[in-house]
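Working notes, beginning with the structure itself.
With one protein chain removed, the remaining protein chains of the complex are shown where they sit.
After this line comes subunit A, so read on.
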Amino acid sequence: MKCLIAALLSILALTATAHAQDSMPPAPYAYQQLDDPGQEEQAQALMETLRCLKCQSQSIADSDAPMAGDMRHQVRSRIAAGEEPEAIRAWLIDRYGDYVSYDPKISETTWPLFAIPLILALVAGLLLWRRIGRKKGAAT
């Protein structure tokens, strides 16, 4: 019984904090650009390739979700502190997994994404060569 009450209480506490998080004002850089246009451009390019984890098929650069705002704040303040965009991406992937990045890099789980287009290009070339290359001889 005690266990149950403790569990209930902790759930209550959790929902309470979650609620508090949602109603907190957005982090400063969620809706504010960096002063240095070069840095802002870097941040923007990176944000467009990061997935908003709470949304459906949107990048953090096009989302109103509070979490996307927090992530934009992270990206902008890290860029401002001089971090490389790819280092920030790696840090986010470390925390949230490959899912957070819209820019898949070749890895154990993603190699078909790159191998198949290569095969497609080869097949396309072969198809053209067979259909047209051979015809050339046949037609003349």
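Basically, a residue touches a chain if its C-beta (ideal position, glycine included) is under 8 Å from a C-beta of that chain, and two chains touch if they have at least 3 such contacts; residues count from 1.
What we mean here is this: contacts and distances are computed from a predicted model.
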item	value
Protein name, per the UniProt record, of whichever chain is missing from view ("ABC transporter", "ABC-2 type transport system permease protein", "G-D-S-L family lipolytic protein" or "Heme lyase CcmF/NrfE family subunit")	"Heme lyase CcmF/NrfE family subunit"
Hidden partner interface residues of subunit A, rising order	25-26, 31-33, 44, 48-49, 51, 55-59, 61-64, 97-104, 109-110, 112-113, 116-117, 120-121, 124, 127-128, 131-133, 135-136, 138-140
